[in-house]
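A quick write-up on the structure given underneath.
Note that this complex is displayed minus one protein chain, with the remaining chains in position.
Then we have chain A:
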Amino acid sequence: MNSLIRSTARCLRSGATVCLLRPADGPARAASARFLCEAADLQKDLGELVKKDKVVVFMKGTPAQPMCGFSNAVVQILRMHGVDRYASYNVLEDQELREGVKVFSNWPTIPQVYFNGEFVGGCDILLQMHQNGDLVEELKKLDIRSALLDAEKESK
């Protein structure tokens, strides 16, 4: 799916370039319409993307190498719960994705976390869910058993 997003982003970039180079007339209007159409395509693709995996994270950097403290916090929290396999998308690699996901989620900042296609929130919300125990329950709804439950069992 990453390649789909990248290819969509490439189309957006080329569309944007064409829009800038042409004078403001008929062809430019067509180019603008194409640009808008491709932006709409990205929104549609995001709609599918967030449902494709149980846990989806839009972040800065990657889980192996986060590039932002807040994104890193999300990665660490998920790791604590034993959630190591999830879809993550690096918005620093793709400006259209970065802006598109903010529009899609109606959320102004990164990171952004989705569970089963539903927007959960950013770092603050995930942290509070972790602290108050809600995250264990939400993962259960995804048929994911939090590693903390096993850790608690072992400590007893």
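Here, a contact is a pair of C-beta atoms (placed from the backbone, for glycine too) under 8 Å apart; a residue touches a chain by one contact, two chains touch by 3 or more; residues count from 1.
Please note the rule applied: contacts and distances are computed from a predicted model.
Peer 1: Leaving aside the chains on screen, match the unshown one to its UniProt name from "BolA-like protein 1", "Cytochrome c oxidase subunit 2", "Proteasome subunit alpha type" or "Small ribosomal subunit protein uS11c".
Peer 2: UniProt lists the chain that is not shown as "BolA-like protein 1".
Peer 1: Touch as defined at the start, partner being the missing chain; which of A:Glu48, A:Asp84 or A:Glu152 qualifies?
Peer 2: With A:Glu48, A:Asp84 or A:Glu152 as choices, the missing chain is touched by A:Glu152.
Peer 1: Determine and list the chain A residues touching the chain excluded from the picture.
Peer 2: Touch with the absent chain occurs at residues 60-61, 66-73, 76-77, 80, 92, 95, 98, 106-109, 119-125, 127-134, 136-137, 148-149, 151-152, 155.
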